[in-house]
Every structure is written in structure tokens, then in C-alpha cells.
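All protein chains but one are shown in place.
For chain A:
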Amino acid sequence: MGTENPNRANNLQGPSATPFAAPRANMPISSSHPMVGSQTSAFRPTSVPAMPNASPFSSPGPTAGSGTPGFRPMQPGRATPSYGPPTTGPPQRVPAPQFSSTSQPTPSQTSHVGQPILPPSMRPPPPSYVPSVPMGSPPQSLYNAPSSNNPPRSFVDSPYSASGPNIQPPPSSTRPTYPGYPGMQSNQVNPPPPPPPVYNQGGYAPSQPPMPAPFSSHQGGYGQVPPVAPSSGMYGGGSAPPTGVMSGLAEDFCSLSLGSAPGSFDGGLDAKALPRPLDGDVEPSSFAGMYPMNCDSRYLRLTTSAIPNSQSLVSRWQLPLGAVVCPLAETPEGEEVPVVNFATMGIVRCRRCRTYVNPYVTFTDGGRKWRCNICALLNDVQNDYFAHLDATGKRVDLDQHPELTKGSVEFVAPAEYMVRPPMPPLYFFMIDVSISAVKSGMLEVMAQTIKSCLDNLPGSPRTQIGFITFDSTIHFYNMKSSLTQPQMMVVSDLDDVFVPLPDDLLVNLSESRPVVEAFLDSLPSMFQDNVNVESAFGPALKAAFMVMSQLGGKLLIFQSTLPSLGVGRLKLRGDDLRVYGTDKEHTLRIPEDPFYKQMAADFTKFQVAVNIYAFSDKYTDIASLGTLAKYTGGQVYHYPSFHSTIHKDRLRHELARDLTRETAWEAVMRIRCGKGVRFTSYHGNFMLRSTDLIALPAVDCDKAYAMQFALEETLLTTQIVYFQVALLYTASCGERRIRVHTAAASVVTDLGEMYRQADTGAVVSLLSRLAIEKSLSYKLEDARNAVQLKIVKALKEYRKLYSVQHRVGGRMIYPESLKYLPLYGLSICKSTALRGGYADAQLDERCAAGFTMMALPVKKMLKLLYPSLLRVDEYLVKAPTVDDEFDRVCRRLPLAAESLDSRGIYILDDGFRIVVWFGRMLSPDLARNLVEEDSATDFARNQTRRTTSGRVLSTLKFS
């Protein structure tokens, strides 16, 4: 930015500063701008009148306006809220940029309104924008003009207008024709894949549903994500009159102007202009597009599918360079990972780098040798594996070898991949039965849930199960199959814990099923009169460790008080307001007692994964307890102030999923990559066993791991870099397997290409993990600033690529692929783990959220960061018809205050809970029908949160 003239610099501040600095202000998410109201349409009518003189321009305006500099001035006039033209906004605008670009070459900028001057490219560019400059109120025209003022004209010009029937040739195709910007061409050649939807509005009629009026399309913009035209992005809100030509910009980047326009009453931006991920996560198509044999992006996502070829390029790409791996991601029906059994042959691997055979290896020498794609070593093909090559150099038996055609395969591992016989799935429960656990109803819900899941535990009939309960003493249960009732043994010596019975504490579920069920049935009643408030957590943990260390498995801990007895007892160090903002702030978020880290390390060593369920309404030091889950590949579930009437469903759902989802046991994971690239750091819930070997006592589909890589050499000479993730694990069925995901990415020399192929989801996932890690050793403020700084730097770097050629003025420009990055950046800063300070989130909730986010796969992470908001009252009022109608009626709304109408009911779903929001003016009938009580009294009792504009009913269930 620095290079630009002062004028611009000023404008810039707006863009860069606002989005990021604003986190607290909420801007993007809940834009406070009143103007727009819930419906955009509302304000339009008013604007229309103002337009009369403007109209001539206006018609072109919508389209052209945004792009051309001249146009910008108009913006001020726009409806007051007129923040920069919405990027997402009106479809009409979208086309504009392209327009402008084309038109610009023509000298005729001054040409009048409406006249369609056709640039060589034959687009009807309305040069008219330019004229618009003088106009005071043109902005409105953007919206209205086309339809209301001179409909016919708009139609004619329609290429821009959303009305879309007339199809414009896609900008990309036309573009080459312009002689004007040779320089650009190269970059533009491949427009980012995502844009297509965008174009719809402007150019491509086909995909877009025909919208009669520009308005409507406009509104639609909200509902449909795509409206944000990637290419079109240029809305000139900025006052700076960039004199430069905008041509060619369309495919290169989107832009957004955030500064207030001169003459307008209030500065800021149009909330509608902001791109919002209302379609959820969109996976970049370039990953699989260029290399069809890559594994699916649900397993492996790179922050950019274009690997930089030099150190200098890496340093200019300001975002993290890395990958997010979810090795066991859930597969849709019919796309299961094929299992390959080499039987006696042994798994085919490279001799030197130990890479597994994959679709990218090449066979030579008539099929007798194969070249490793990662280290380029020529390996001999074993006799059993030999096959002739056909004329194209491919093996003739290719179709019988999924490992040579698919990016994801599972090999059945022979005995040399085992250090011991495969372990059975093992679930061990460590349950707090002190008074708070009993009173909250946790014990009952938990016992019922476990009982209902017994049939579905994976790995039957080998599954093993066991229980310990504890308060100030530790209770063991003998579940031997010959008994009818479990025998309870109490150990009260907390300083020197011993296991009273070496066997029979862990029993085979199918053999001891009646005993286990009898235990679960009697568990709530056994302790219902317990008044013990102490918790011998540490000693119980040691006991559990002694029981489990033979086999490993999964340890589920249900804890509802602060550990108060024996080793590992924790202090009420609490959430001290005075500590916030000082250098000691982070110590609240790290474990207090080294006991927990040591235990976690020991658990990992013996293949035990720990999942923590915490229920207390008071401080329980999740920061310390969560450490157990963090280093053992587990997970933390936190139910603040658990009460069975409210949180029952959520606990049931989460516990059932935890128990029944497919789980991989005693696993290790390694990611290999080609020469010149090296993985340097790993982020997630696991422990490193050696520099690049991740130890995972238990893995499942809800866990993902992030890693960053760096270039080892200053210059990469290869054209392609390969990545191979290998997860060696014991399946629940008792088979040892290796799941291998292979992917290729091309090496590029151009920074623009890196941005074009960036993957917002992976970047966000990695950034949030880095931020959370940072919050463990620095202040929250620092962690948030680091995220913002990274994004600002990246956008600044991106701007440098184009500002010189295009004089983009006061607008913020960003690559299509990263258009949601600023928004997600804000979401990260506002996430429970990182937001605000002392008052904004309880320490326990903050820590629990941090542990959760460190483990989430990309899609769930994005949903947590930007939850979906649906308005459901219209759907509820209508008679229920077909099932699929729900999707049609209820579209995701932007998370802005203006999307909330006080007459509606809304559902907010972040993947972990659902918040139902009842508007203040909601018809009483509807409310009564829903809650079966008079709304006023009911809400008064049940509401857990209150907002200024409505009431929120609390957590309903886990989705």
C-alpha cells in the first residue's frame, strides 16, 4: 500500500482497517446499518424518486458504475447506508466491472449515458458510467434505475442486469480480444473455478434462474451465495478517483470499497456488499481438477494447491503454507476407500523413502521397475506384482489395482506392522459420582446413553468395557461374566493407589453383557444419596491408567467438580479479572499442574485416548483437564451448568456419537512429501512421537490435524510436489491397516497463481489453530492481532500485484478464492476461544472451545465460525408439504442484525448447538403452538439469553 499516492492511501485505511480492526464492533457480521432493514427492497422505492436525472446514467450505472472510477463518485449519493456497493449484492453490478474494463479502452468515457458503445469486444459497455460522476444521487440508481426508470433500456443493456436473459459471452472469453491489456492476459487465462456462479448474474444466464426484475435478483443475492461476483467485485465506493483503467480486472480479483464516499452522510460499507459464505464451505476445484487421481479434499486440503518454487515466494505469500488432514473423514455412500490386500507379497513401498505405491508412480523397463514419485528412486517390481505395460506405458492390469488408480486406499498390514497383536476396541469409563454429578442428573442420562449404545459399540464381539467411579474414594467394579451383579470394591488409600483385582475390571462386553447392564441400571440409584463433595480425580486417573495400560483404548472421563484430593488436585485459581491484559494472562489457559501433562504423555505411550466430559457449573479448570485429551488425541466436551432437563439431548447425542462412530485404534500417522519440501510443525490434538510421526491412540472421523511445511531449498526444481498421508491403525474389526492418501500439487513461480488456488477453508483452519496455540503463551489480544496481521499482510501483498497496473484506488481487492477470508478472520477473533477478555467468555468455556477447535475438520470448523441462520416461521405457518421444501423455503441468512425480523422465528445452528430465536413481535398463536404455553411466562422462565431485539431460547440439541 505504501507505494500508492497519498490519496489512495487514505482510502485504503478504510478497507484494511475496518474489517480487521473492527472485530469488536461486529461490523461484518451484524451490520448495524439500519438502512437496509431486513429487506433491501424497502429502501429502494425511496431512492427511485431521486433518480430522475440520474436515470440516464443509472441504467448503465448499475453495471458500469462499479468498475469505472468515474462512477464512484456516485456512490456517495447512494442510499445513505450506501456503503460500498455490495460485492455480493445486486447481480446487476456484477457485470459492471467487466463492463467497465471493456469500456475503458474506448476513449469515449465521456459518452453519454445509456449509449451502448461497443468496444471491440462487442460487449455493450455502457460508457455511461463515466458521466455519472457528477451526479449527486446516482447511487440509488444502481438499484432502481434499470427496472423502474427505463426498463427497456436496462433490458437492452441487460448484459449487466441480472435479468440475464440475454447472455453475454463470459468475460473471460471476450477478454482476450482486448488488445489493451496484454500484461493481464496471462494471469487471466484461467479464471478461478469458483467464479462461475458469480458470473451467472452478469453474464451467464444459464445457471441463473431467470429473474424478472433486477431487484428480485438483488435480494436473491442474499440467499444465494454465489451472487458475489468474483470477477465483478469492483464496486467503487471510494472517493478516490483512480484514473487508471480497470480493464482486465474482472477475472483477477474482487474488490470492495469500504471508505465513505464524499458527500455521503455516513461512511462505512454496504453490508450487502460483503461476501458471505452462505453456501457453507466450498472446496476448491483446482485440487482435484488438475490431478484427478488426488485423494478427495475431505481427506487432505492444502492451503494453496500451487506450491511456491522459491523461498522468496513463500515469504511473499503471507498466509500459512500447509495442509489439513482428516484421515478418516466420513465418506458418502458408495465412495468407501477400497481395501487392498497384498497378502504374502508385502506392501509395495519405495526402498529409500518408504513411500507407499500410489497412482503417481511410473512403471518403466517393461514393467520391471517403478520410479518413486516422491524420491525418484527406481525400485524393482517384485515378481508377484509384475505386469506388462501397454503402448502408453500403463500397466495392463491397472483396473485390478485400486492403489494405482485411486488417491485413497487402505492396505491390509501384515505382521511386520504390528508390535503386538491388534488390540480390541476398549472403552473404559471413569465417572464422578459426587453430589453435583448426581444432582445435575448427569449420572442418569449418561448411564442410559451408555446402555443404549452397548449394541452399537464397534468391534463386537471383541469389545471390552470397564468402569470406575470415584468421589473421595475410588470404586472398582468386578464385572466377571459368572456374576449376576457387579461387585464393588472401594479403595480409599489415595496416596498409594492399587488395583484390587488384576483381571475382571475390564471385561468382554458380549460375555458380561448382563452384568454391565445391571451395573448401568443401578448406577444412578446407587449414588443418589451421596453427599460427598470431594473428587479424587488424580488417584482415580492413575487407577484407570493401571487398568488400561495393558491394552490401551479409550478412556471417557465424566467430571463435574474440581479435582480436590490426592495427586493432581487443582486450585480454584479462577478467572481473575486483574490478570487479563498482563503478561500472566496466558497462564490461566495452560495446565497448572505438570501431573496432567505427564499423565497425558503416559497415556499416549500406552495407547490410551482420553475424552473429557465436564459438567460443572463452577470452575473446573478445563485448561488442566483438557490437557489429557489434547495430548492423547481425544476431545473435550463441556456442558457448563449441566442440567439434565436442558442438556440431556446434547449429552446423549455427543456421547452416543463418541461411542458408536467408527474409530481407529493405536494409530500413528505420518505425512511424506517430495524432495525440497519439509513439514515443520504440526497442530492439533495429538502427541509427536518423533519429529514427523504423530501418535494417535484413537482417531475418528471428527478429528483433523494441521501441519505446516517449508521449503528446504531456495529453489524447487521439480514441477510437481507429492504429498502422502499414511495412517497405520488397528480397525475395530481387529485388522491392522494402513490408510494412504496421496495428492499432487504443481509448483508455480507466480504469486498470483498461489492466491488463485488458495483454499479458504484450509487457511482458516490453520490460522485458527495457530491463533489458539498462540493464546496459550501470549495474551488473547496478541493472538487476535496475529490473525489480523496475517490477513492484512496477505491482502496487501495481493494488492501490490495489481495496484500498479490497475490503480484500484480506495478499494480493497482480494482474490476470488479468498473472498471469505476477512470474514472468517473476524469470526476467528470472535470465536469463544479467542474473543474479548475477561467478561466475554468464561475461562472454562474458552479453554474447552480451544480444545475443540484444535481438533475439528475444516467443514465443521467453518460452520462453527460462521453458523447457519435460518428463518423458519414462514415454513412453520405453511402446511407441511414435501420434505424437500424446507431447503427451498429456508435459506441461510447472513449473520447480521438486519437479517433478524422481530416477527420471525430463527434457528442458528453452529454444529454443536441450535439456538432458536423468537422475535419480539412474533404472533402469539405461533409461539403458543410451539412451546405449548403462554409465551410470555414461558420465556421468562426458560430463556437463557436475552438480546436487545428478541428472545433466545437455549440450546435445543446437538445437531
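Methods note: a contact is a pair of C-beta atoms (placed from the backbone, for glycine too) under 8 Å apart; a residue touches a chain by one contact, two chains touch by 3 or more; residues count from 1.
We adopt the following convention: contacts and distances are computed from a predicted model.
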{"item": "Choices \"Zinc ribbon domain containing 2\", \"Thymic stromal lymphopoietin\", \"Cornichon\" or \"Tax1-binding protein 3\" - which one is the UniProt name of the chain not shown", "value": "\"Cornichon\""}
{"item": "Which of A:Val396, A:Val490, A:Leu577 or A:Leu688 contacts the chain that the document leaves out", "value": "A:Leu688"}
{"item": "Residue of A:Pro594, A:Gly837 or A:Pro924 touching the missing chain in the full complex", "value": "A:Pro594"}
{"item": "Contact residue for the chain not shown (choose from A:Tyr631, A:Trp665, A:Tyr755 or A:Tyr798)", "value": "A:Tyr631"}
{"item": "Touch residues of chain A, complete complex, unshown partner", "value": "594, 597-598, 600-601, 605, 627, 631, 681, 687-691"}
